[in-house]
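One protein chain is absent from this view; the other protein chains keep their places.
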Amino acid sequence: MTTTRFDDDEPDLDALYADLAAADLQPLWRQAGLLPPAPNRLGPHRWDGRTLRALAERAGALVGIDRGGDRRVLALSHPDLGGLPFATHTLWAAVQYLKGHESAPAHRHSPAALRFVLEGSGVWTLVDGDPIAMEPGDLVLTPGNTWHEHRSRGDEPMIWFDGLDLPLVRALDAVFFEPGPDDLTPFSPGDPCRSEERFGRVGLRPAGEAAPGRHSALLVYRWDATDAALRAQLASTGRDHARVRYTDPATGADVMPTLRAELQRVLAGGRTTATRTVGSAVCVVHRGAGSSLVGGHRVDWTAGDVFVVPSWAWAQHRADADADLFVLSDTPVIEALGLGRRAERSETEENTPMPGISRVGGTS
Amino acid sequence: MTTTRFDDDEPDLDALYADLAAADLQPLWRQAGLLPPAPNRLGPHRWDGRTLRALAERAGALVGIDRGGDRRVLALSHPDLGGLPFATHTLWAAVQYLKGHESAPAHRHSPAALRFVLEGSGVWTLVDGDPIAMEPGDLVLTPGNTWHEHRSRGDEPMIWFDGLDLPLVRALDAVFFEPGPDDLTPFSPGDPCRSEERFGRVGLRPAGEAAPGRHSALLVYRWDATDAALRAQLASTGRDHARVRYTDPATGADVMPTLRAELQRVLAGGRTTATRTVGSAVCVVHRGAGSSLVGGHRVDWTAGDVFVVPSWAWAQHRADADADLFVLSDTPVIEALGLGRRAERSETEENTPMPGISRVGGTS
Amino acid sequence: MTTTRFDDDEPDLDALYADLAAADLQPLWRQAGLLPPAPNRLGPHRWDGRTLRALAERAGALVGIDRGGDRRVLALSHPDLGGLPFATHTLWAAVQYLKGHESAPAHRHSPAALRFVLEGSGVWTLVDGDPIAMEPGDLVLTPGNTWHEHRSRGDEPMIWFDGLDLPLVRALDAVFFEPGPDDLTPFSPGDPCRSEERFGRVGLRPAGEAAPGRHSALLVYRWDATDAALRAQLASTGRDHARVRYTDPATGADVMPTLRAELQRVLAGGRTTATRTVGSAVCVVHRGAGSSLVGGHRVDWTAGDVFVVPSWAWAQHRADADADLFVLSDTPVIEALGLGRRAERSETEENTPMPGISRVGGTS
Partner (left out) sequence: MTTTRFDDDEPDLDALYADLAAADLQPLWRQAGLLPPAPNRLGPHRWDGRTLRALAERAGALVGIDRGGDRRVLALSHPDLGGLPFATHTLWAAVQYLKGHESAPAHRHSPAALRFVLEGSGVWTLVDGDPIAMEPGDLVLTPGNTWHEHRSRGDEPMIWFDGLDLPLVRALDAVFFEPGPDDLTPFSPGDPCRSEERFGRVGLRPAGEAAPGRHSALLVYRWDATDAALRAQLASTGRDHARVRYTDPATGADVMPTLRAELQRVLAGGRTTATRTVGSAVCVVHRGAGSSLVGGHRVDWTAGDVFVVPSWAWAQHRADADADLFVLSDTPVIEALGLGRRAERSETEENTPMPGISRVGGTS
């Protein structure tokens, strides 16, 4: 596609273009921007954590769980996506708010979902009936086509981050949705989680039993273990940042075929290597404060904030206070389809300020 | 997601909705249709072959190859996609017209492309410099990120069908494009095709040599072999229809990680089993005439026509004259991401007319 | 191969056979038994635990670690294998005895080894320099081609079970051996185990770091976790027996490409389903007492005993006291090469006594 452009004012051409349009055809040579030099469809964006929390609480006060379609969810809608309720082209990001003693009954859908718990207590998610207690910092999976319901047995509300592959699955026209029965699944708070019982000990699995394969055999990753893994990595590498990936213990693959989940820790004063990859990511600030350089823009963040790293944008994170970023991305899709590229900035380049840095306005 | 709907006229709610919008947030419970019971975003559609051919010729007469962005391409634009030049959410379909002695210089891009030759002669496609002679019925691959140019050494024009994964790669924000040098790659019509030399004999490959892996090691599939495989399958099964899949001889996988290509033959009077699968397909009528039932609509077709089978639509093909359909689909993507479903209608059901059949208007 | 046999007394034939022999040829038709109806080369066998322990202690008193080739190892030599120091055609089984404050210096070899600790304390195995503390019930891996040394810092001796794929690797003529430096690797008892630090938390791994792949990323499996997994499995299934497999947390594969390790628990009074599989196994009685039916023979066992389950022999384990069997097998080899078969006896059959049961004499 050269950039040569012509002045299309000849009448024969006008007639041709009209006839093409009437035949549901479009000439490639009038499609400027269809094939850009590199991914460019999205800028960085940040949502303010306090605002998210305040609006979730207001929604809790005003909107019943049933009115909320059984899920009281606020979707992060990237302004570059023309009004779609999506954080990136492929990723759904939202905060969900469940009040004490509320129940969100079962449904299932082909898009896969995961939850990273921000605050609260007393909630279980049941996945195909398997009860998973949720605590802050835990990652809970509700893979595609599994029945899932959320149940509070406590007095406190709980807020968690919802990540889904819905925009991708919708782009593939592969969304199936099925509401569950009206009745809630009986369970007791003391019931063990079958997924954890069978796959929750490192390197051990029931002999002769097949793992799900299409998604992780383990449906919950506890914060204590994540934190311990990060601390061990910091100690053994001596670096000021560490990163762990959540994986299927039965295959080593990502938690879902469409979603990668990682936890990035940066100690106060530390910073990560600047990298760029194909595919988009959503970062949830679980703890701490700092700023990131994303595609030449500076994004300041603090606990509770959520921000987007677009495809092929350079990204580097710096912490002012010990920080934990939960990072959700579509990397497994990019890799499975052979579309991956990655670059890393050398140390020397890193010491040079990135040119043209501007601050990303958010919603605060 | 229950279907309960409320009348949202309370002032507090209005204020909440306004504040959410200001914060780039959208409440899930006001997102009707986001999670439909099943894929439903596209209807069937047909483009008329004579119209395609006539408009391609007019474009050939009016628009120089350079003016055409180096590619004289008419993109099939599905009316359900709001003006995008795409045949389905994931598939680009087009006809390309190259006049005798024209040259379309090299470029490369991350989206993968394939060509199914409809008519003409005397053209070579060079893939990373490897010259591939093109004849009607041949399938030629230009995988993602390979340099490719099209070169006519004959007097006749050539028309071929272009299939790409561009809509998908764009949805992933993973498009890279790079124009090539102005100079054309030297080659002689007698030059052997290195891809065919190395991987063009069944079950044999250069010892100790790695295959590309990300796409087929073989870049061209000759019509004679395809035709012979179909005839053998008809003979050995005794059925009135046969179907072969084009695969990577070095791995057995689909030709590209994102694209499946198959040739469906239906003898006069024959018909295929009605099936439905997740993922969309584009059918190019290479030969013959017949009709298909697609999602409850009847699509009549003849050689040169192109039509769409949307995701999860029932599809059954019937031939009035011996027919060959080249079928391009995104099935490898659906399968890699764990989103596949498939149903087949039993013989008994097949004898029952499908309810509510209506004829699909096309562009003729 | 029919069973027809001729009387080979013709002089022409005799001459032919002589000439064949002179030419290093053998006529297939004189090779009775080369292709038996089913695997039959080995019977069951048991080694007595008290005898093993007593002889290991005597070896400790009489033979210095240096005199013992740097390893004080007693190899279990199956009487059906004609004097080879192997437990089965593919598996090496042995007890190793390290006295307090002894050191077995580093070496490495292509055969893979694992250790299941029977008794003792104060020992570390260093694998490529990574110090792994060993406690009873722990499984420690020293994969093929990794440097390994054993180091006692305590006063007690330690006894462990050694399992290797040496007979297989020897049958493949693929043994490489390399002695290490004379100097011991410095380490402190408080040093963390890097393998555990990086891969020792379920479902978590260092982001962007490749796992070894050829063998487990985790080099030690702690008894506490194994025991907890077994207890959880017993509780959730309600059965009287449970079995867990040790796997590579980075891939879900077996601990080595050649070795499967499992822990079979049978509660007092319980028994397993009778099964038969292609491939041989060695069972180490870690705890308890009971008996097994193996290929029609009864094998009584108690803690410390080791016994063999030959290829394709029916095997069923019964416990008189809560029992734990560490089971080492070559199943990954059988499966990788497409040679697997498996049968399971139905409940009804199980209640029928196996015909022709005879007691397996061991070494006690």
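A few comments on the model shown:
Chains: A, B and C, in written order; residue numbering restarts at 1 for each.
Methods note: a residue touches a chain if its C-beta (ideal position, glycine included) is under 8 Å from a C-beta of that chain, and two chains touch if they have at least 3 such contacts.
Everything numeric here is computed off the predicted structure, so don't read it as measured data.
The chain that is not displayed touches the following shown chains in the complete assembly: B, C. For the chain missing from the display, the contacting residue among C:141, C:168 or C:250 is C:168, taking the whole complex into account. In the complete complex, the residue from C:75, C:289 or C:321 that touches the missing chain is C:75.
On the side of subunit C, the interface with the absent chain consists of residues 1-2, 4, 6, 10, 12-13, 16, 19-20, 22-29, 31, 34-42, 45, 47-48, 51-52, 55, 58-59, 62-63, 66-79, 85, 88-90, 94, 107, 109-111, 144, 166, 168-179, 214-215, 256-258, 278-280, 310-312, 330, 333-334, 336-339, 341, 363, using the contact rule stated above.
The omitted chain makes contact with subunit B at the following residues, 192, 194, 197-208, 211, 216, 218, 221, 225-226, 228-229, 232-233, 235-236, 242-252, 262, 264.
Operating definition for what follows: only the chains that are shown with their structure count from here on.
Arrangement of the chains shown, judged by which pairs touch: a linear chain-to-chain path with two open ends. Among the chains present, the centre nearest to the common Cα mean is that of A. As a whole-number value, the distance joining the C-alpha centres of subunit A and subunit C reads 44 Å. One finds 31 Å separating the Cα centroids of subunit A and subunit B.
Those residues of subunit B in touch with two or more other chains do not exist in this structure.
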